[in-house]
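First the structure, in the form of structure tokens, and then the observations on it.
Only one protein chain is missing from this complex, and each of the others stays in its spot.
When the chains are written out, they are named A and B in that same order, and each has its own residue count from 1.
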Amino acid sequence: MNAPPPRDSFEAAPPGLPNPLPRPENEFADLERAWKPPRGIAFLTETNNNFVGLWYVGTALFFFIAAGIMALLMRAQLARPENSLVGHETYNQLFTMHGTVMMFLFAVPAVEAASVYLLPNIQAARDLPFPRLSAYAFWAYFFGGLFFLSSLFQGVAPNTGWFMYPPLTSTEFSPGVNADYWLLGIGFIEISAIAGAIEIIVGVMKTRAVGMSLNKLPVYSWAMLVFAVMIVIGFPAIILGTILLELERAFDWPFFIAARGGDSLLWQHLFWFFGHPEVYIIFLPAAGMVSMIVPSVAQTPLVGYRLVVLALIATGFLSFGLWVHHMFTTGLPKMSLGFFSAASAAVAIPSGIQVFAWIATIASGRMKLTTPALFIIGFLFIFTLGGLTGVMVAVAPFDWVAHDTYFVVAHLHYVLIGGMVFPLFSALYYWVPVASKRQLSERWGRWVFGLMFAGMNIAFFPMHIAGLIGMPRRVYTYQPGLGLDPYNLVSTLGAFMFAAGVALFLLDMLRNFRPGGENAGNVWRAPTLEWLPNGNYNTRSVPWIASRDPLWDQPNLPREVEQGRWYLPGTVTGRREALVTSPIEARPQYILVVPGPGWAHVLAAAFTAAFFALLTVKANYLALACGVAGIACVMWWLWQLDPGPLAPPADIGGGVVLPTYATGPGSHSWWAMAVLMVVCGMIYTCLVFSYLFLWLVNPTAWPPAGVSMAPGWAGLAGIGLYALSSLLIWLAYRRLGGPDHRPLVVPVLLAAALVPALAAGALGLWAELSVGLDPKGSAYGAAVTTMLAMQLLFVGIVVLMAGFTLARWWAGKIDRVRRSIFDNVSLFWHYTTGQGIVALVVIHGFPRLAGGL
Amino acid sequence: MTRHSTPPARDPVETGHRGGAAQLACLGLAAAALGGCNAVQSALHPAGDDAALLLSLTWLMSVGGGAIFVLVMVLLALAIWVRPPWLRRRSTVVALGIVFPTTVLTLLLGYGLLVLRSTNAPASGDALTIEITGEQYWWRVRYPADGDRPGFATANEVQVPVGRPVRLVLDAADVIHSVWIPSFAGKMDMIPGRRTLMQFTPERPGTYRGICAEFCGEQHARMMFDVVALPPAEFDAWREAQARAATEPASDFLRRGREIFARSGCGSCHAVRGAGFSGELGPDLTHVGSRRSIGAGLFPNNAGTLGGWIADVQGLKPGARMPSYGSLAGEELRALAGYLEQLK
Partner (left out) sequence: MERHRPTLRLLEATGGFLAWGAQFAILYMAVSVACARGWGSAKLLGLPALPAVIVLSTLAALAAAAALLLLGLKRRKDTGLTASQDFLNNVTILVSALSLVAIVYNALPGLLLPSCS
């Protein structure tokens, strides 16, 4: 960074407001122009979080309604025993889709969508750091989600449960395309979630208001940070699981088929290692929202801020130690079950901390019973009850009674509806005034709350009892005479009551929600920054904040911000910009020129969704074409990035001079690449886990009898080649930082580094195939082939990246200063060679060390 | 007898529940006791050692959980309307949010682990071993040889002696299933390629239900079996009868039924020991007439329901692995059903 260093710390207020009045004549007009959305159909190319966030939330609510209607059909069928309203085939599709759509197309996207809208506003950032990435994530979700939902109307929806256990989901027992819809349909959701996670981590850590140091970070930002890290650690398990199951279905590679060395429990481990954190991924953002709403409605600061932050971090970690509690009945050793019982009990403590912090905050203020407050009370009631039944099922022997019965259905709906839907509705009523000219009706809101609260309890409480008196889950009917009839009938009535509440809410939204222009203002007298006067550019200037409740402690802030008295009141480069700040103290570091609207990411998303959709219906060549087109669009999108410094370092106010470009560790793109590498690392770790798990369940021999291992020299050679490739890239990286502005040796070294990497990738796979390794013949074969094939895929991605980088070099778009793309590529390169070395060490080393055990 | 195109009138498996007045009484009882009106498939009506211990655990946690819930709601109400100073302090959050849960959870976890230790505990040497294999959508049951008593195969019904430990050895032939007999124990999955064990001691004689508790496909909802607990002497008699070869048909009509059984190829899937049929794909029918229900717990067992099942199994339980024999009707069907009914 080539600018005079800014102040070390912004703990104390800057002396005087940074930017004096009157502001230059064109400053505001330039700002508005840079942030003006495109007109006509090109409006869909907009990337501004304020628009994308609303589209995203709206789509999530659409899927909520769709899955809700599925539930009503199910409840209607179950209202009477031996009912024939809906046949078994349809019912099995309904319950599978209800769960899948709720979990994958509603719950996670809704909280992610809310954060796309809210996070920059709460932190007074102009936008997220990678707006095109979140827009891409939205469009992929939109197109892909609609395609997935359409399977129900075609009668080929997945019908084996949202948890998709093999062998039921193997080709032998599910020959139809239903399971493929799930496996490939969820693919783009996984991409969306990872993209969102990258966005949020970098957004929370790097784009905050000045002086918003970690101790002043809004609880919502903390919650989203933990949420995003959990996605990064947890989602890869399901990404790998779906890849393995699809490989088994498409190519007969027996990961989960016991007869050839596979094991259905492998799927369960992968699925639930993701699946349990998933529910906390869903809950934590809601808890974060509650921590913002409660202080505001009680008009008093949050009690126990540090305890709440502790609770969020603790939940994040502990939730990864729970997953086998979904497998308590699979016959694992009791001590193993005990570990998961223990952790499942421990995780209740952080939830308890938060509940009592909220109660203490309410007691410290004067809570007016507005609609957001009512939904908070409803949340506390329902979620506490759900949490307590959760502690019950955490005790393994009780779970042996309750597992796979309606008791668990009751529990999970109490924690999910209580813990996520109610906070979401509170958030909708609470934050609509930020986005809309009118707030929602308080009078109608009471009815919405009453119907939803009563309906929910009437629907789900009886299920606790129904489960204990013998009603299993996932049944399309039940016999009379077992005492289940009254409970089911009552549940059905409650479900329709709940739906009536939601319907009333939708009507009110239609009546009152008016986005796009002025907003209703700070109707709740809330303390946080999303309530500052804002426009498309969010706030006119980026403030310095003194505390966690800036609007209460700095009453002049709204006026000052609007007048442009604070930092970066205009646009330095004439384009859209955001202020990047340091992760702990939130010192301004540089000006980030954020990409604006464009077609590349929209088309990339459409082609991504098309790729998965066409693979599902087995139109493989067309799928390949769309995949290539999608990659081309991504290249087109990336080509427009990394503009280099577009202007010399500029004064954002108060003598703080910042560069308009940054590279290297600490830059936003470096952070994003680092997070991406963690995701890839987790995927590969899960693959290595799968390999080791398969060893564990194949006690006789490893490799199995009749299967040969590739010669050891091939492994050593591969390791050497990967190391060489990394060395060459490292040399290029060093030379680019040298005195030469565009040293020719850099592209030469880059091209040269490709050779050993490609050779190593090919050698790894060839060595195995040459000794006759058959991925269909054994789970060992399938695992080894997948490890090497995935590695080869990564090498292929590196080749693409190298080609892209060389093209940029040739076009003069990389040099000593403008080197972000090169830096990111070299990071990924080292990751790939490292992954290759790990693969070879495991494949060649492990059987030789432990094969006899 | 006519061929049934709709399911026959139901005679519920458990006793004493007929008519509207009884229904109402049941409802009232249910409301009062929350126990439901059945005692055959309910974890709230234990008939064995494990189930009893699990029920005490259930009550303990329900009462405790309920008390904590009420406490939290009272504190919330206080916070909203009374706002006492002690409820506003950070130290209260620490006390209620950390100290209190940690204490309660430690005690609960300790007790829970001890219950984990005692339930599904390895059965002693004199346990009765029964092997059950989950199939789509029925239960293959095998009693291995026990001392000098010979082994035998049956299906969809398990009988056990009261007071003697039982060890169920479970596995699955196709996909994952799960055995749950709420009156006796917690559930255990049946996983292809793995063997799991369920161990308990029945204590109260009676007829109970087991159900499949892991989604296993189209007709998962209709996969049940009967569990009968008998005094030891009666159990021995039952066992001895089951081990014998099939009864000889006593009349021409019934012999004709056996001939139709052979002619229709039933023996390629079903075994009838002693009559020369040894198919292994479907349930063993040697003593099918002695079972309480057919279709894996679906219908009561009599010649009428047997006939209806054979003629239209796909209409009654679509997706079951047995095809419908719609070509059989009238006399022939009655004879076949009669033959099966007398295989006691």
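We adopt the following convention: a contact is a pair of C-beta atoms (placed from the backbone, for glycine too) under 8 Å apart; a residue touches a chain by one contact, two chains touch by 3 or more.
These figures come from a predicted structure and were not determined experimentally.
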Hidden-chain contact residue, picked from the options A:G40, A:P333 or A:P739: A:P333
Which residue from A:L307, A:A578 or A:C633 sits in contact with the chain not drawn here? A:L307
Of the residues A:S9, A:N26 or A:S770, which one touches the chain left out of the display? A:S9
Residue of A:P14, A:P301, A:P515 or A:P583 in touch with the missing chain, whole complex considered: A:P583
Out of B:I80, B:L109 or B:I310, only one touches the absent chain, namely B:L109
Residue list for chain A contacting the dropped chain reads 9, 11, 213-216, 306-307, 309-310, 313-314, 317-318, 320-321, 332-339, 341-343, 345-346, 349-350, 582-585, 666, 696-697, 699, 853
Could I get the residues of chain B that touch the absent chain, sorted low to high? 98, 102, 105-106, 109-110, 113-114, 116-117, 121-122
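The rule is simple: only the chains that are shown with their structure count from here on.
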Per the centroid of Cα atoms for each chain, what is the distance between chain A and chain B, given in Å? 41
Any idea which chain B residues touch chain A in the complex? 10, 12-14, 17, 26-27, 30, 34-38, 40-44, 53-54, 57-58, 61-62, 65, 68-69, 72-73, 75-76, 78-80, 83-84, 87-90, 92-94, 96-98, 100-102, 105, 108-109, 112-113, 115-117, 119-120, 136, 174-176, 178, 180, 182, 185-189, 191-197, 209, 211-222, 318-319
What residues of chain A sit close enough to touch chain B in their complex? 88-89, 92, 160-161, 165, 167-168, 173, 258-259, 263-265, 303-304, 307, 329-331, 334, 337-338, 341-342, 345-346, 348-349, 352-357, 359-360, 362-364, 366-367, 369, 377, 380-381, 384-385, 388-389, 391-392, 394-401, 403-405, 465, 468-470, 472-484, 486
